[in-house]
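Of the protein chains in this complex, one is absent; all others appear in place.
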Amino acid sequence: MLNVGVIGVGYWGPNIIRNFDACNETNMVVASDLKPERLSFIRKKHPAIRTTTDFNDIINDANIDAVAICTPVFTHYDLAKKALEAGKHVFLEKPMTSTSAQAEELVELAARKKRTLMLDHTFIYTGAVQMIKKFVEAGDLGDIYYFDSVRINLGLFQHDVNVIWDLAPHDISIMDHLLQLKPESVVATGADHVGKGLEDVAYMTVYYPNNVIAHIHANWLSPVKIRQTLIAGTKKMIVWDDNIPNEKIKVYDTGITVNRTKDEIYDTLIQYRTGDMWAPKVPLTEALSLEVNHFADCIKSGKTPVTDGVAGLNVVRILEASEKSIKARGKEIKL
Amino acid sequence: MLNVGVIGVGYWGPNIIRNFDACNETNMVVASDLKPERLSFIRKKHPAIRTTTDFNDIINDANIDAVAICTPVFTHYDLAKKALEAGKHVFLEKPMTSTSAQAEELVELAARKKRTLMLDHTFIYTGAVQMIKKFVEAGDLGDIYYFDSVRINLGLFQHDVNVIWDLAPHDISIMDHLLQLKPESVVATGADHVGKGLEDVAYMTVYYPNNVIAHIHANWLSPVKIRQTLIAGTKKMIVWDDNIPNEKIKVYDTGITVNRTKDEIYDTLIQYRTGDMWAPKVPLTEALSLEVNHFADCIKSGKTPVTDGVAGLNVVRILEASEKSIKARGKEIKL
Amino acid sequence: MLNVGVIGVGYWGPNIIRNFDACNETNMVVASDLKPERLSFIRKKHPAIRTTTDFNDIINDANIDAVAICTPVFTHYDLAKKALEAGKHVFLEKPMTSTSAQAEELVELAARKKRTLMLDHTFIYTGAVQMIKKFVEAGDLGDIYYFDSVRINLGLFQHDVNVIWDLAPHDISIMDHLLQLKPESVVATGADHVGKGLEDVAYMTVYYPNNVIAHIHANWLSPVKIRQTLIAGTKKMIVWDDNIPNEKIKVYDTGITVNRTKDEIYDTLIQYRTGDMWAPKVPLTEALSLEVNHFADCIKSGKTPVTDGVAGLNVVRILEASEKSIKARGKEIKL
Partner (left out) sequence: MLNVGVIGVGYWGPNIIRNFDACNETNMVVASDLKPERLSFIRKKHPAIRTTTDFNDIINDANIDAVAICTPVFTHYDLAKKALEAGKHVFLEKPMTSTSAQAEELVELAARKKRTLMLDHTFIYTGAVQMIKKFVEAGDLGDIYYFDSVRINLGLFQHDVNVIWDLAPHDISIMDHLLQLKPESVVATGADHVGKGLEDVAYMTVYYPNNVIAHIHANWLSPVKIRQTLIAGTKKMIVWDDNIPNEKIKVYDTGITVNRTKDEIYDTLIQYRTGDMWAPKVPLTEALSLEVNHFADCIKSGKTPVTDGVAGLNVVRILEASEKSIKARGKEIKL
C-alpha cells in the first residue's frame, strides 16, 4: 500500500483525495492547504485523513510515498522539486509548470531520483479519448489531416493565467497523446477584454510535420458551452462532442480521394465519399479512478506513466510558445 | 424598366437570372456563357431570354443597362471593367477581384463613370444578418468583444482558390457589415492536404481597434457541415446557426461585469450574468430577391448600395492579406 | 410509352406531373382541374401539356393509358371508379377513399378490369423507409415490440377531414408496410378545439397479434414540427427522425433479455443492453420518381405494385375505425 499526501484541496483536490481514498493500492493519509476551511471540509468528508496547513509536514513525512500536487500553476515547480528531492513520487496537476525550463528540470530530477512523475492529464484516461486513441493507433482514420478543438464557455476568468493556459492544456495533452508527432511551431492570436494582459479569447495553430495542422479555440466569453473536437484523416473522420451524455464520439465514413492525372495543371480530380456514421458506446468509468490506479501501478512496477513528465513538458512548451506568439500578434514561434 | 444581361450561368447565375426575371423593376434580356449546354439549360427554363456564347454581345448591346457578372473570380476585373467602361451598371459576384488593386480600380472607375457597382454579398440581405445588424446598431449587444465564425463542410474543393477565398468572403462581408470598423491586420494559418498549394483547412484572425477580434474557420475537409457565428458584446451575445431552419438566431442575456477595486493587483472582480435566451422570428424572404430590387432601386435613385464596391474592396483586402499571412505561416499582415 | 393524364393539380398534383414528365416510360399528356388558374400555372411550367377543366376529357380520351388522381379524398371513389371502368390504370392519392366499402369496391373493380391500381403512399418509396424495411425483413430488429410515430406541427387545418385522416395515412401506410401484420383493433382519442367536429389533436393505438402495438400521435396544434418514429424489436431498435437532413435513421444496439427462473413469481430477471448506435447513409433519391417508375413498370409487366389497392384499403380501414373510436371516446373498434 502506497501512502499518499495531497497538497492543495481547492476545486480539484477533493476529487484527487476521493479517488486515492477509493483506490485499493493507495492509502490516503494526509492533506494540506493554506486555508483551514478547506481542511475542515476534507475532514468532514474523510474523518480518517490528517490535515495540515504546512505542506512541509507532507514532504518531510518519511511515511509518505507519494505526493499529489493540486495547487496553482506558479507553485508547481517548487513543490514538485521539493517532493522529488525528498524522494517522493509525484502526481502533478496540469499545466505542469510555468516555464518549459522548469518542466525540463523536473523531468531530469525525477529520472535522477528514480521516482515516478505523473501528470494529471485527466482527459487521457476518459473512455472517449481512449477509444479515439485506439482508432488512431489501429490506423482506422488513415493519415491524419488535422485536429481541431473548441473549448468555450462563460468564465471562469483566472487571475494569473490567460484562457490558453487555463483551458487549452486539455486539448494540447489530448492532441499530443493522439498525434504522437513532434510539433514544429505555434501561431497564436487573442484578445484581452478586461485589460489585465490576460487574453480571454484565444486561437492557436500548431504546425506538425506532413501537413498535419492543429487548432484550438479557447474562450471565456462565450454564451454557450462548446466542447467539440474534430479529427480528420484520409480514411475516416471523428467528431467528439463531450457535452453529449451518450453518443459522444461519432465516426464518419467520410473523406476525399485525390486522383492525379497526367496533366496535373488543372485536372486533379477530387472525389467525395460520405457514408455511414457510427457512434460506438463509450465506457463511463471515471477517468480519475483509472488514472490513480495507473499511478500506483507505475510506482510499483517501474513503468513509465502514459502521462509522464515528458508529456507534461510537451504541453508546457506549446503553452509557452503560444503565449509568446499571442503577445507578438501571431508571430510563428518555433518549438 | 432596366434591361439586364447576365454573364456566366454556371452554379449561381441561374439564381441571379430567376430573380432579375421576377423583379418588377428589371427586364431580364440576355445571358452569356462559354458552355452552350448551360445556355440551353437557361433557354429551357426561360424561353424569353436571349443567349450568346460571347459576353461582348452583352457589353456592346446599347439596349442593356446593367450587367450581372457570375463568372470565376479571375475574370471579374476584366469583365467588370469592360462593362463599366461601356456605361453599364454592374452587379458583381463575390469575391470582387483577385487583387485589391483591381478592386480599387473598379471602385474608381464606377465613380468616374457614375455607374452603380454593387457586390453580390448575398448574406447581407438575409433576414438573419439584417436582424443581427439591427441589434448591433441599436446597441443591444453593447460594445463588441469578438466575432467568431465557423464555415466548414466536405468539399467542394476549388481549382484556383484556397478555402479562404472560397468560403470566407461570406463571413468577411458579414463581419465588415456588422462591425463597421477598419481592420488593422490579419494573421492566417492553414494547410494544403492535396498538394496543389491551395489550403483546404484555414484559420484567420482579424485584429480590429478597441480589442475587437474576429476569427474565421474555413474548411473543406469536415465530416459535418457547420455554419455557426458567435457575436459577443458587453451587454448581450448572439449565436447564429444557419443550419437550423427555425431559431437561427439566439440572443443570450449573458455577460460579465468587471469591477475594479483600488488594489488592482489581484482584485479585479468579475461577475457573471446568465439570463434568458430569446430566438426572434427571422423573416424568410429570399435574400437575392431583396438584393436585386435594391440594385434596381440604387440605379434609379442614385443611392449607394449597401454592398457597394468599397464593401467588395474591404473583403478582397482581407482575403489578400490572409493569403500572404498563410503563406508566411501566420505572419501578421497590416491592412 | 404510357400516356398519362392527371386530375387535380392543387398542392401535390404539380409534383406528380413533374415526375411523370421526367419519367422515361411515361408521356405526360393532359391535366385537369376545376380552377383555371391552376391550369395556367401548369401550362407555364409545362407548355407541352394540354389542360382542361373537365376531368371527363381525360377519362374519355382513348389515347390516355393511365390516370393520376390528386383531388380531395371525397372525390377519389367516383373518379377512380370512372377511370377504371374506362379501362385506365389508376395512380391514386392517399387516403384511398372515404370508406372502406368504397376501397374494397375499387380493389375488386381493378382486378376485374385487369388494370393496375396503385396508391401514392409516397413514404414507402423514400430511402429511409426502404432501408428500415430491409432491416426488418432481414430480421435485424428481431421480433417487433412496437411502432410509435409522432407527426405534429402547426396547421394546416383541413375543412373536411380530421387530423388523423390528414396526417396519419403516412404513418399507417408505413406501419402496414413494415409490420406486415393484420391489425386486430383500434382505439383512438382526440379533441376538436375549433368546434367543427374535426379533431385537431389525436392519438390512436392499433393492436396487432403477438403483443405488437402501434401508436400514432397526429396534431395540428403543435408549436414544433416533430416527425419521429420509434420501431423497437427484441434485437435492435430504430429511431427515425425525418426532420434531420443527414442521419435520419439511427439503429441502436439496445434491448432487454428476459431470464425466467423456476420460481417465476417474483424472479423474472431482466437484463439491459445498450451498445453502439449506427446511422447508415440514407439514399436521397426523390421518392416520387421511384414511385412513378414503379407504376409504369407494374403496368408494363403486370406486377402488383408495392402500394396496391389492398395497401390503400388497409389504411382506410384503420382510418375508418379510428374515426369511430374517437367519436366513441376510445371504444375499441375491431377490424
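Each chain gets a letter, A, B and C, in the order it is written, and its residues are counted from 1.
Everything that follows uses one rule, which is that a contact is a pair of C-beta atoms (placed from the backbone, for glycine too) under 8 Å apart; a residue touches a chain by one contact, two chains touch by 3 or more.
Since we're looking at a predicted model, the values are computed, not measured.
*Asks:* Check the options C:S185, C:S289 or C:T304 and report the residue that touches the missing chain.
*Replies:* Residue touching the absent chain, from the options given: C:S185.
*Asks:* Taking the full complex into account, find the residue in C:P47, C:G155 or C:G302 that is in contact with the omitted chain.
*Replies:* Hidden-chain contact among the options goes to C:G155.
*Asks:* Write down which of C:V30, C:V136 or C:V201 is the residue touching the left-out chain.
*Replies:* Missing-chain contact among the listed residues: C:V201.
*Asks:* Which positions on chain B touch the chain that was left off?
*Replies:* 246-247, 253, 274-281
*Asks:* Identify the residues of chain C touching the omitted chain, counting contacts across the whole complex.
*Replies:* 145-146, 148, 154-157, 159, 185, 187, 189-196, 201, 203, 205, 207, 211-213, 215, 217, 219, 221-224, 230, 232, 237-239, 250, 252, 254-256, 258, 266, 268, 270, 272, 274, 325, 329-332
The criterion applied here is as follows: only the chains that are shown with their structure count from here on.
*Asks:* Provide the C-alpha centroid distance between chain B and chain C, rounded to the nearest whole angstrom.
*Replies:* 43
*Asks:* Using mean CA coordinates as chain centres, what's the gap between chain A and chain B in Å?
*Replies:* Spacing between the chain centres: roughly 39 Å.
*Asks:* Multi-chain contacts in chain A: which residues touch at least two other chains?
*Replies:* 274
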